[in-house]
Each structure stands twice: as C-alpha cells, then as structure tokens.
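For this view, one protein chain was removed and the others were kept in their places.
First chain written, first letter: the chains are A, B and C, and each begins at residue 1.
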C-alpha cells in the first residue's frame, strides 16, 4: 500500500544499516519505523537474512501487534517494539541488535557506568540494565514483558527516555530507540562503542567509578538542549532522517 | 564421478564459507558433506589452502575411512568426521575450525555456560567441552578417538546431538555439525560469536552463572520444535542447504 | 580565500585520515593544520560527518578563536587546539580522536607506562594522563581549560612537547600533535597501537613495570636527534607533510 511506503523504506534502510555497521550476523537483530499519525510501524520480517530483505518485505503492524499490511510474519520481537512505542511517547524508531560488547554487558547484568565523555556526550547517566524477568513474565506474554521491563526500569530510575535512548535487557541484549529508525540504529552503534571502551577501561583500572557529575552535564548539554553549541544550525550531526 | 558431484559441491561451498567467515587461516579447518544413501562423505583434502580448492579436489570417503574417489589425501581429521557421522544419526555435515574465541575456550578446557539468550536461541545447555584424552587414546587411533570423545561426552551428559550441534575438544578446538555441511559451518559461526560474548561477559562479571532455565527454554523453543514461532513458514532462517 | 587553501587542504586530508585509520566514528574527532606565519589554523567544522567534508568546509580560526574565514561553526574543541598551538611552540598540527584503546586508558585515568620498544621508538616516557579537571575548570572556559591541563601536565612532568607528541585527557580521550596535521594523525595511530599493546601486556603480566631506561634511550635516539640511524636521509619515514 502506498501510504505505508515511507515507513517501509525507513525500516528497510535502518535494518540494512544494522548489518552495514556489523551489529548483527545472519538474521539476528531488527529495527522498526513508527508513524504516529497512522499509529503503525514497519518492522523486519522474522528470520530473514539482511541480504534477502527489500522494502516491501517490511511488515506493517499496529500497536496491538496486528499485521495491517504485509505477507510475512513480523519479527519475533515485534511486541517489544510496540510496547516501547506505547511507553515512550515521541519516539519514531526502535532497534535491537546482538552487538558483542553491549550484549556482554547485558549478559553480565550490569549497567554501564559513565566512565568518560564519549558516554556523557550521548546520555547523562549509566546505560541501565533491567532486572531479571521472573519465570511468570517469561511464561507470560514474553516479548511484551521485555518491553515492559525496560519501561519499568526507566520509571524506577526516573530516567527520561528522550535523554537516554538505550537500555540493556538482562541476559538478553541491547535495545535502542530515537526520533527515527535511523537514529535508533545510530544509538545502537554508539552503545556498542561505549560498551567496548567501558570493558577496556575496567580492565585497565578495575576500581574505576563514575566521572564527576559536572563533567557529565558539561558534555551532555553542549550537544543537547537549548544551550547546545556542538554541530551546525542547519546540518544535523545525528542521522539525517 | 557424477554421482559424487553434489556432495563435492556442498563440501566445497562449506569449506569456502569457513574462510569467508574468518574461522580459519591458511590450511586450518575443514568441512565435509555426507550422503546417507551412498554412505559416503566428501571432505577437504589435507593441507591445501582455501584459495586453491575446487569442488573436484574434495575427497570422497566411506565410513571406514577408505577413499572412494579422489586423487588427493583427505583431511587429517577425516576419521573424526566419519566417527561423528556414525555416532550422530541424522546429520549431513561436519565442520572443524580454529576460530580464536571457541579455540580459547577449548584450550581453557571449559564448557561455555549459557550466559544469555543468544546462546539459548541456538542450544539449550552449555557448549560441552570434552574430557582430556588419555595418552593411550592419543597414541591409538587418534583422530577416531577425537570423534569418540565427543560422542562419549554427549552420552554422559545425555545431550541430544540434534539440539546441541557443537562441542569443544579439550586442548584442541571446536567441532560443529548439522543437517547439512552449510548448517555445520553456520553453527561454527554461531559458536564463535557465543564464545566471544561469553569471554567478555565473564570479564565484566566474573561471578556470573547460568541464566534461568525458564529463559533458556523460552528462547530455544521459540526457534525450535513444534511450538516455534520464529522465522517464516516458507523461508528458512538457517542456511538454505 | 586563496591564502588559506593550503592549511584547508592539509586539515582536510588529516581529518579524512582519522576516518581512514578507524580512529573515530560519525562526527567524533577532529584535526587542524596551523600556519605560524599567518597565525591561523584550519579545523574541521563541528558535527559534520567525515564523508560529507570537503577542503572548503574547513574553518579558518585565529589564536583568539575568532573565525577568520569559513561559513560553518568550527569544531567544539577549537579552543583546545588553539591553546595547544599557543603552549607548544613549533607544532603545526593537532589531532583529537576517540580511538578505543587510547580512550580507555584516558577513561581509566592512567598514564601508559613504557612497556616495550614500540613505545620507546616514538616517545621516551609514559604517555601522560592529565589530572582530573576541577568543577571550576569545567564550568569555566572548558575547552580552553582542556588545553591548559595538557600544558600543565607537560610543565609539571618537565616533558618536551616535541619529544612527547601525545597526551591523554583524564575521563576524555587522546590528543596528539606534531610538525604537521598529518604527523598529528600519524601520532594518533601510533598512540592507539601503543595503548592496545599495553592493555594486552598488563593482562598477560599484571605486575609488569617500565622497561630499563637504557633500552628506552636506545630506541628513542636511534630514530630521533643527531645520532639517529633509522630511516633514509632523503626519505622521511614519518608522514611526508
């Protein structure tokens, strides 16, 4: 359908970027693009390799996880995406990868502390890792619960989901989001970089703690908000879409 | 011989994939393709570099390790392959690599615990590491014994070789298998990814243990068996052959 | 303006080399080229991706951080560059990256000890890591202070900035410099290599200390100064510009 062609194209490009940036192998990972006016998102079909994808294969799904358009089964993680769109107003894309270092922090069930300005440039607090899911949650509507446990982590830590656009699901892996599908994938790349540097940092200095609050604020707010002075007024330094 | 051309082609493609995925350098590693009707398999010739291979160089060998067709010596690991075909009914391919992280776990003589859902997506228990081989086994029919020690490990741990399609041979390296030679190499790639994430995970959190049984089951069975809902009904998410 | 075309071209080439050598992703990092006769330097515009750069986009700035020519905002780290040009006479280029291993040592707030001759070939002492910046420094003219804390580290350690052409800013990352912008980037590559080997070295032998002074001197002075015998008289082994 023509009215879905834009989110399909955006979702397709974001999924291809997952592979181009080396964040997933084979059929691992997925990205989606949300249209708030339609109340629908386009997402990668389940279990199809990146090299075999085309825009028209993206499955269009509503927020109740019903397929609105498309011949294939949507990603098995579709309910996590829809839960995040419902819980986090204002976002336009979600991305899930199995990138090595971010997944390792998730498997270690540890939030990534703010160990340097590369981290603070992008978010003003640790990358949060969720609590373990209970057996009841796993036995229940598992993929929906995966989204819920992220939203609950943000609520309990009083995190702003527009400032912190990434989370680690314990024993599972990273989920990222943003104003668009492209930004969600951009955040997945940034998270992998932060996760890699953080592992090396604690290997060099195991007793290392969080950097001073003032330095975090300085770096975060020179790139974000009203007082930002990083970048150009008419050229976005983040993804163009 | 024309009747061997299919397994030769399959073995050739699988061996080339070992190199393409960076799982072995120079002449390291080997893959074979088995035809259960013929009772024969095609395997890489010993000590030939990947770049020099062609389908007709694959050596066709029977389950008694006698060359049925081919001018070259088969892989020095041929007896390990035939032992696995004899011990593990239903498999159609075997792969052996020297990939860095999987080999490191084998050299460390440690099974890889189930530390996350990437692992549980593919197998529902640790990647088993065999016991050390005795001097008598090494002095005996060594390559056959290498296959036997894998089969014995599966027997003593009561593992299903169709659920767990990979093993680490202590002090040596990884062996993987599957319904085809392509799936065997696919499993070698997955194993290397699991092994890498597992090392990083224990570096971040050395006290980390196995994830909850419920989560392992959830992830394994959403991709495998009668209740699976991952992937498409008509598109395989694993190798096409 | 034609008189700025040379430093623009040099700055452009140096910035492109940051990306080519894998020292930064997206818009991270920056390099500048200084003309001592003009008292001006050309620097990467803020927040523009490497693939979008062209020589004419380089911003020409004076040592008071005023834009002399150019339509874009200069790098947000511009004041750090100008401070280094003012503090370190004789240098013609500055480079800042977020390369993984060097950034990890900076985040760990550790100087990199001289653990081998690869290090000693390039500098005769540890790669110094600055002290933490105080809240007042961060709240003040932050980017200028970043340059000052590097200069103060060199003063307090009595380091020669022409012998040691690199520093780690605590909790932030690496800054390098040299006779030209190309040499500054060359030094950033060397620093990343030294930082990587140093992490692996302390992982193998955690109690490792500095190598003998005599060996440091031998390697540094066979490549530098009047008695050097490395390289060719008429072919530079360092960057050609």
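As a convention for this text, a residue touches a chain if its C-beta (ideal position, glycine included) is under 8 Å from a C-beta of that chain, and two chains touch if they have at least 3 such contacts.
Predicted, not measured: the structure shown is a model, and the values here were computed from it.
> Omitted chain: which shown chains does it touch?
B, C
> In the complete assembly, which of B:4, B:88, B:105 or B:230 touches the absent chain?
Only one listed residue reaches the unshown chain, and that is B:105.
> Contact with the hidden chain only, please: which subunit B residues?
Where subunit B meets the chain not shown: residues 25-28, 45-49, 52, 72-73, 76, 98, 100-101, 103-110, 132-133, 135, 138-139, 142, 171-173, 199, 202-203.
> For subunit C, which positions touch the chain that isn't shown here?
With respect to the unshown chain, the touching residues of subunit C are 115-118, 186, 189-190, 193, 196-198, 200-205, 208, 211-212, 214-215, 218, 222, 229-233, 235-237.
Just so it is clear, only the chains that are shown with their structure count from here on.
> Between the chains shown, work out who touches whom and classify the graph as line, ring, star, complete or other.
line
> Any idea which chain sits dead centre by C-alpha averages?
Centre-most chain by C-alpha means: A.
> Would you kindly tell me how far, in whole Å, the mean C-alpha position of subunit C lies from that of subunit A?
One centre to the other, that is 33 Å.
> Once you find the CA centre of subunit B and the CA centre of subunit C, what distance in Å lies between them?
The separation of the two C-alpha centroids amounts to 47 Å.
> Can you list the subunit C residues in contact with two or more other chains?
none
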